[in-house]
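What follows is a short report on a single structure.
Removed: one protein chain of the complex. Kept in place: all other protein chains.
Labels A, B and C are assigned to the chains in the order they are written; within every chain, residues are numbered from 1.
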């Protein structure tokens, strides 16, 4: 018997989907060409082409940080700047990976509700000191979908930001660490949420939503592929046995597993949200379109949960604020267990 | 029925050991702390401590190139030089990853038989323009064990090079992409082949010998661990679900699997070597201590093999020279099939 | 007859002090050892030792940007952060030179009045996520003396910030592009304003205050000198004919020229300030301890001045705000001419 899961600190505490485990096991037999020349890797490219309704190139990498940093390096010169939300993962949680990969480009943090870039701030930033050699050159806009607070950009919102970027000659990157969650939440096509709205490169997150160690860069501007390939090798991100990354992503894309997993995670967050909403002592914060719930918790609730072995971030953004993240592996019982515990201490 | 394997181009064309596949499957269940705070990762550190008979630190990475480049970055300043063999992987096959990770250090290629650094050349190089700001500063020696030609350094040979390095104030790195093969071939302990001979950091290769996507840096100079940890994160080499890397390396180290796999691969190379030795038309080249066999093949043999679907490097180092690499997965039937084919065309 | 100078956009529009011109001319004769092994360079080190009342090392460089970026590279690892004021030159006006030289460290902008770092903000920042590999590591604090608005840090203020840095294990850099102006304004010794208050490295600005093309790094933590020397060479900042840089700085330091020049520039700013203060239409902004005056100008004044050929920054920080910078070469007639013009249009 498994105890209810009590770790709600991140979706990366989940394991892997059974379908993905099986695919990896199957991939272990026989010989295959290394460095991406295997059939499974070709298959992933094909599947992603179907998902995005157009020909794409794909780089399989071992982490979302690598996907983001490689993408940004291909989109900005070293003297360029990356316009991003001040709460974005690339700005706060990657230990300067973008600066490392880009050879010293600068991240320019912008504000906006729900960790979405405010169009007004972006408008002011895209031409800020452009062409002035004393300042870094605005070069790329990076959006996070879903955002760090679990909100999602609509196709229109992406299009608005994408147009501002394009008109000023900047490129558009999307950090899709939770891209599946956004697609599931919005009910819009992957194409509408990316290249049709101007996205040049997508960090296609999979690890948080069911794979083990594989993420991908989806290349819409395919003129960037040779550069990305050299950069990936040079970064130690071209795996010898690529088939094992490919098997994960292939299974992830098969029969809509990626969207089912994401919809489940979102549903568990909604269930949690609904449960919390009923408690007057708890204050929900922001919109949880995807699988992240922010709320205000009374002190005794936080302490009670911690005392029972629950793991989650609290008092990190501001005192009294807690964050719960669900995943493809979260069960209704897990959520209900958490809610019952909250009720116990809130009462 | 499986056809005999016909790809002898590299040991990275093999899949993964069944024990490792099972371990990965097992690791997929339940929740675990991310970023190396899980029990499996702690276990790997413990096991490697046993293997090396001392306390070590460990970083799990996704490729040998990442292991090498991260290690070198921790051992040389940007204005330093890395003394290595001219045929080494870091010098030829990593697209400048060491230069990228070190922020522009310089690789100084040295000569020597069987891709082993010649002590005389190293002696001249370790103090070359040392302290002269017009020149890069000799900072680290990097050895490959086993070498690119399948030869191995004895503990004495490593000690000699290590002493030259140490006396001149340089650090010692070992690229152990085929470290298991060297241990198996020499019958000496991992400790004797590394830290007891002066090695500061070891790229502990596992992918070529049975794992899927996991290699490791074994840290003997543990004062380097914080720096390596920051560098790894920043390089996108700190996996979120570290347990999946750890499960691979843990199984690899369990019950001596790593040495059994390596001994098998070496044995298959010896079998191939013995078979080729009997053929007067084929000229063996160098010493194949580990799992790599170099030889001269008559043109019609090369063409005959290619015609049958064999895959191997030929005419790459010089005209008429071919290379065959065996692996943990190579069977006697595979080798005998290859030998039979060589005989058919050589006759 | 020379017309009154009408360029008040920056002190770098001035030429060079006659004493410095003569020193350069004298230095042109005969042979001298290159790359800093000449007598003039040794003399500069000696003179700076006298100025700072202790032994120092010195690197002569060709720009203040080079002095800053080299200094920061020696004080932070690539995964470190530089805590600086959001209005600082290193953050806004060097096109990412610190990021380039440090191999991708991150500048963390802090607030504070008069472009001086607020101690409260610094206190929060020095330990922010320290030791957390997901985030850049707080590594160095960089102060600008005098600040971008012409204010100066007192020794006490520097000491307060220096103590916060030191207690958290951070290093202290001072961008002294206008260091002479600060010394002249405060009447405190160079020692009190630097190493006695915890400064490790000082960008000793000279170009804005009388030299042609020479600035210096004054090294208080002399263990950094070898690293700085390699970095300087590698950056193209070790001049072959160092004597020509040295001659400039030597003359600059001789008979207190540097302080006389700075006092003069400050005096001209004070004269301008006094004149503007008498005009009710003009609103002075901030404190002009050194040679920079910020004020609000009515639109017709700005337009009138521009129409007469005056050059100065306006409407750059915010609408209606103008900046005037005086220099060692500014005359009373220049200032009075400007004031008369302002009066003409303000009336």
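Here is the rule we go by: contacts are C-beta pairs under 8 Å (C-beta built on N, C-alpha and C of every residue); 3 or more make two chains touch, one makes a residue touch a chain.
This is a predicted model, so every value here is computed, not measured.
Listed residues C:52, C:79 or C:100: the one in touch with the omitted chain is C:100.
What subunit B contributes to its contact with the hidden chain is residues 78-79, 92-96, 99-100, 102-107, 133-136.
Residues of subunit C that touch the chain left out of view are 2, 5-7, 10, 12-16, 18, 20-21, 24-25, 27-34, 61-67, 69-70, 94-97, 100, 207-208, 212-213, 230, 233-241, 243-245, 329. One chain of the complex is left out; on subunit A, the residues touching it are 35, 77-79, 103-104, 133-134, 137, 227, 229-234, 238.
Here is the rule we go by: only the chains that are shown with their structure count from here on.
One finds 43 Å separating the Cα centroids of subunit A and subunit C. Separation between the centroids of subunit A and subunit B, computed from CA atoms only, is 34 Å. Centre-to-centre separation between subunit B and subunit C, using Cα means, comes to 51 Å. Among the residues of subunit A, those touching two or more other chains are numbered 94-96, 100.
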